[in-house]
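A single protein chain has been omitted; all remaining protein chains appear in their positions.
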Amino acid sequence: MTHFIQVLIDAVAIGSLYALVALAIGLVFGVMRLINFAQGDYITIGAYSLVVPSAAATPALMFGALPWPAMILCVILTVVVLALVTERLAFRPLRNSDLTSLLISSFAVSYFLQSLILMVHGGRPKTVSIGDALSRAVEIFGVRLPGVQLLTMVVALTLLIVLVLFLKKTPIGIQLRAAAEDFQMARLLGVPANRVIAIAFAISGILGGTISLLVIIQTGTLDIRMGLMPTIFAFFATVIGGMGSLPGAVVGGYIMGILSVLLQAYLPAELRPFRDAGVFSIVILILLVRPQGIFAKTAKERV
Amino acid sequence: MLKIEQVVAGYGRLTALKNIDLRVDKGEVVFVVGPNGAGKSTLLKTISGLMAPTSGRISFQGERVDGKAPEQVCRKGLALIPEGRHIFKTLTVQENLLVGAMIRKNAMEVRADMEMVLETFPILRERYNGVAGHLSGGEQQQLAIARSILQRPTLLMIDEPSLGLAPLMIDQVYSSLRQLNQTGLTLLIVEQSTGRIMDLASRIYVLRNGNVVLEDAPGNLANGNALDAAYFGFSDNAA
Amino acid sequence: MSESRKEKLEAIDVHVHFGGVKALNGVNLSLQSGDILGLIGPNGAGKTTMVNVLSGFQMPHPGTVKLNGENVSNLSARKMARAGIGRSFQSARLFPKLTVLENLVIPGLGIGLSRRAATSQARDILDWIGYREDPDRQCDSLPYSDERRISIARALALRPSFALLDEPASGMNEQECDRLMQIITRIPQEFGCGVVLIEHNMHVIMGVCHRIHVLDGGKSLAEGTPDEVKKDPKVLRAYLGEQASRPEAVI
Partner (left out) sequence: MLILKRMFPVIALVVPLIIVVFVIDQFGTGNMQRVSTEALVRLVFAVGLYMFVGNSGILSFGHMTFCAVAAYASAWQTCCSMMKPTIMSGLPAFVRDNTFPLIPSALTSVGLAGAVALVSGLVLMRLSFFSASISTLALLVIMNVVFANWTTVTMGNSTIVGLPVYVTIWGALAATVVVIVLAYLFQNSRWGLMLRATREEEVAAQASGVSLYWSRFIAFTLSGFVAGLAGVLFAHFMGTVSLSNFFLNHTFIIVAMLVIGGMHSLAGVVVGVALISAVTEVLRQAEAGYSIGGLSFAVPPGTQELVLAVTMLLILIFRKDGIMGGKEFRWPWPARSDRLAIEERKVASVQRSS
């Protein structure tokens, strides 16, 4: 029984994590038709900002040394600024180019950021420990759960709820959703294009920064490509959920999370390392059955 | 109020507007009619800022607006309901209306206008919290008009309000447009068929192949021949 | 074109709905090889939707499309093209980076001709349509009227049993329209196929079509020879609205 609860907690924790990244990607895709590879590097740079740039394997803490609230604020601020800068310099000039050029440009920006980290922090993975108080297990209904899992689940869920409320209730949130659905019409009603796109990138920065912290607390290691896998998972979450649909991105995120946790828990021991390969094979099968995704928003191109 | 002088606009090699001169005075209801592909929609897109004209001048209440972004043009009081209405299907009726009122500063006024709009279009009050995508064609048209009125424009442009609507619904839409005009709203309407426009129009422009081929008050167009000739490019004898 | 090989294309009780809007509401249409059928109606009457149904881009539900008596309603656009339904598009949709010649070779390859046969057929059609310029020119640099003519040529390069032309004359001046009308009238004899012509330019419609089918609001309003349709009050009202329904008004 405890095994099942453990799997459940894991599924919701990882599902919420992927849902957050998928939302960030879905928002930017909604307002700009851009699948942002660089989202992964926002997460990586957020994590690396915890330490002082050096080649050392266990570097001195930078933001990591600050008290909790200040650390969280600094990391998230770094990533938000980074997201806004990449939008302003790299993506704005490409605003109405075709889907493939946008995809390639985000691929180039991602590579640029990775090389930047390589230059500043060196290539070798590093270890950093923050919030080790959390690694103690926590006792709930007689079940021993690692504190980190609970934290991830709680933070991710609350952030998800806050974001949904923001999108549903606040004027800016409504404008963002309107722009994500019909960008031209939103502008005709006065929604300023530049501001809406900047807000979408800023939100993807906030989500990115939060995920950096959650990942670091869980793994404690800094690696140049740590943001890559969650982002690829989030790509497929948005594609399965239905491109451009924000609820679709969240549902897609949970599907990916639950799939990987289930495979992790129930695959035979020797097949367990092949879990991700299994997840992506299933994802391709889902796309074969339903290419336009679950919440397909855009009707088939009318001739 | 709105002046368009020698405007040329197009898509790459296809010039949809060839040297257009057109004006709309305060309180008028001006219609622009013409066969498909005459450049009617391009005209509205150019005025609203969705498209920049290749040459020529567009001025609204004395101020140059050609080449300005749509979000600036609409803040000057020039609203557009594009072809196909473009309501936000995944948002609720209320949210659609709120986006419309977005550029307004005075919250009190907005609430009053919201009441007025829900009065004019009762169906919107009924479906206030429903998802806009579930509305019928006619209801979506009313929502689009209501949403634009909330911008409190001085000139409202509409691209083919009767497109894809049942005849009964078209009459309803036209009667609400007449009501709005009587409250002082100037209208510039692009229409395909000339049927219903005669009693509402102050002036009519006929556009064909990117040129204005006829401009007159409905009174002296009543005999129809001039209108047929302009509309189809030939009069009885040439048919 | 031997008289015996008369082919027949029929649309029977075709309905198409997009969300709340009924684009086609029980339309019946039929034509044979050699016919030129005009399809007219005010904007949003369902003309392009009808062409999409006949060319396999849109499935009618309910309703059937029959080619020589055989039900082809659920064939894909590609299979309909290979079954002999060639079409052009309102916005031309040529292959911009391919040359004019290559644009006409593609349909030949599509129906299974060899590379050589498709190329020679393409050159013949270019001559037939009167295109004298450089065949190796890329289509994204073509003048507008050439682009319209090549999009018709591409539909014919499919050796179709029926060619569906979607507003070929849009944006053309009077002189270009006359040249286009000559081309369209000669299609049935030269290619032995039937033609469905969607057009807003009444001059072209009246001058070219053997019969005209009028659509309005997704329903058939009238069908007949150009003279019959010209005088039909229902058509005038749909097109020109109320005031035009007096008997002597003529389009």
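Chains: A, B and C, in written order; residue numbering restarts at 1 for each.
Following the convention adopted for this analysis, a contact is a pair of C-beta atoms (placed from the backbone, for glycine too) under 8 Å apart; a residue touches a chain by one contact, two chains touch by 3 or more.
Because the structure is predicted, anything quoted here is derived from the model rather than measured.
Trainee: Taking the whole complex into account, name the chains on display that the unshown chain touches.
Mentor: By the stated touch criterion, the chain not on view contacts A, C.
Trainee: Pick out which of C:12, C:59 or C:111 touches the chain that's been left out of the picture.
Mentor: C:111
Trainee: Of the listed residues A:70, A:85 or A:118, which contacts the missing chain in the full complex?
Mentor: A:118
Trainee: Taking the full complex into account, find the residue in C:93, C:137, C:186 or C:234 that is in contact with the omitted chain.
Mentor: Only one listed residue reaches the unshown chain, and that is C:93.
Trainee: On subunit A, where is the contact patch with the chain that was removed from view?
Mentor: 35, 90, 93-94, 97, 99-101, 103-105, 107-109, 111-112, 114-116, 118-119, 122-123, 225, 228-229, 232, 235-236, 239, 243, 273-277, 280-281, 283-284, 287-288, 291-292, 301, 303
Trainee: Write the list of subunit C residues that the hidden chain touches.
Mentor: Considering the whole complex, subunit C reaches the absent chain at 55, 57, 76-78, 81-82, 86-87, 89, 93-98, 102, 105-107, 109-111, 114-115, 118, 132-134, 154, 157-158.
Rule of thumb we're sticking to: only the chains that are shown with their structure count from here on.
Trainee: What's the farthest chain from subunit B if centres are computed as the mean of the Cα atoms?
Mentor: Farthest from subunit B by mean C-alpha position: A.
Trainee: Between B-C and A-B, which chain pair is linked by the larger number of C-beta contacts?
Mentor: B-C
Trainee: Which whole number of Å gives the spacing of the CA centres of subunit B and subunit C?
Mentor: 31
Trainee: Rounded to the nearest whole Å, what is the centre-to-centre distance of subunit A and subunit B, using the mean of the C-alpha atoms as each centre?
Mentor: 42
Trainee: In their shared complex, at which residues does subunit A touch subunit B?
Mentor: 171, 174-175, 177-178, 181-182, 184-193, 245, 297
Trainee: Can you tell me which positions in subunit C touch subunit B when the two form their complex?
Mentor: Of all residues in subunit C, those touching subunit B are 19-21, 42-44, 142-144, 147, 167, 170-171, 173-174, 200-203, 206, 217, 230, 237-244, 246, 249-251.
Trainee: Could you pull out which subunit B residues touch subunit A in their complex?
Mentor: Within the complex, subunit B contacts subunit A at residues 48, 50, 69-71, 74-75, 79-80, 82, 86, 88-91, 95-96, 98-100, 102-103, 147-148, 151.
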